[in-house]
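A selection of the complex's chains, in situ.
By written order: A and B. Residues from 1 in each chain.
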Amino acid sequence: MTDTRIDGRADDELRSVTIERGWSEQAEGSALISFGRTRVLCTASLTAGVPRWLTGKGRGWVTAEYAMLPRATNSRSDRESVKGKIGGRTHEISRLIGRSMRAVVDTKALGENTIVVDCDVLQADGGTRTAAITGAFVALSDAIDWAVEKRLVSAKATPLTDSVSAVSVGIVSGRPMLDLAYTEDVRAETDMNIVVNGSGDFIEVQGTAEGAPFNRDELNALLDLGVLGGSRLAQLQREAFA
Amino acid sequence: MTDTRIDGRADDELRSVTIERGWSEQAEGSALISFGRTRVLCTASLTAGVPRWLTGKGRGWVTAEYAMLPRATNSRSDRESVKGKIGGRTHEISRLIGRSMRAVVDTKALGENTIVVDCDVLQADGGTRTAAITGAFVALSDAIDWAVEKRLVSAKATPLTDSVSAVSVGIVSGRPMLDLAYTEDVRAETDMNIVVNGSGDFIEVQGTAEGAPFNRDELNALLDLGVLGGSRLAQLQREAFA
């Protein structure tokens, strides 16, 4: 019996994470992030003004959209634009990313500006939503810095209240593991995505029993791993900004 | 400072829950469930055969759809059928209900039969997804009994491996509370939906910081309340079947 995972990692080890800021020269903020073979291009588009329902309240708006290229995965999927509708999974992840970003933005300080974060998965190998959140924060932060420089946002009170990152954890063959690759994800009995801020507090916790239900001890082990992974990702984000 | 909630409940108290089995005479199984003023009509439709991608594998399929009547809420919403697309929230809840049902069904024992559970919210006052899951299980169970009686499913090994129920919990004004009504839900700093089986193990845990992030102690308090609520709901389900 082996103690290591398919790719040789320890159970509490992240895949190799790289963050390339400014990959897209068109957006106000952007980052190409990879968690192993998973690669997500995150752009943050900042424009003056807010949606109509928010007009005149002195507050900004942050939202997100997630999508996958048709051949990001091992076999090609039909484009949602061709099908004419967005699938449930896409909707769900877009909403999760949007909530995660809003959790660290003070919309008063943002002023009447709108930021749309786009996370497009160029290559998928498990953990696309958590890579997307982690990269989206970098793009978001750079877009806000751009806005401060352009004097669209006041330099006195930054709209960012903290950083945010996300990681997947799961129980595979009875062992709690951090940052599942695709082959681990499909075999996981329990699958959990954990979004934490830079202080290690929870922004979102989503755990699902894929096989047997999980008990409180298992849940606790997964939460421990998630908080650990989150603190490492926060460190990698800080290094990217350095 | 008051110790009770708007409707006079204690923090760890469910709203009045009623379950009316067989409310729809057309479906193989059905239940009109209410959590206070929240009212959801759940029907389970069982048909022989499975979707094409599952044909010939000797296993059944369970799926769910959630929807709201346009005037279930305090102000009317446009119908998704008129808009021509299903919103993200609807998709997300439909998927959650489906996963929750599948977590307690042995699809081998179900044989090549398909069950579609429809949860239509007739009146909404918070907690519609948790009421839907709790009621859906009752409809599902009755549909399976119907199938056993019709000899579509073998009486020897019931496809149901356990019961399942769900409840919302949240932190409102700093206090962890069980089964939030709408007015509590909109004020909650943290909002969590917990799906448990009849043994009190977790099937799904979804917690979201609506305001400030939550720490591990708060998370633990919410999980305790959720497990408590789940065990009461399991008891109410048993009484409904009696």
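Annotations
Methods note: contacts are C-beta pairs under 8 Å (C-beta built on N, C-alpha and C of every residue); 3 or more make two chains touch, one makes a residue touch a chain.
Everything quoted here is computed from the prediction, not taken from an experiment.
The total count of identical chains across the complete complex in this file is 6, with 2 shown in place.
The definition used in the following text is that only the chains that are shown with their structure count from here on.
Rotation angle for the C-alpha superposition of chain A on chain B: 180 degrees, rounded in steps of 5. Computed from the mean C-alpha positions, the centre of chain A lies at a distance of 28 Å from the centre of chain B. Residues 85-89, 91-92, 94-95, 99, 103, 162, 192, 196-197, 199, 201-209, 212-216, 219, 223, 227 of chain A are the ones that touch chain B when the two sit in their complex.
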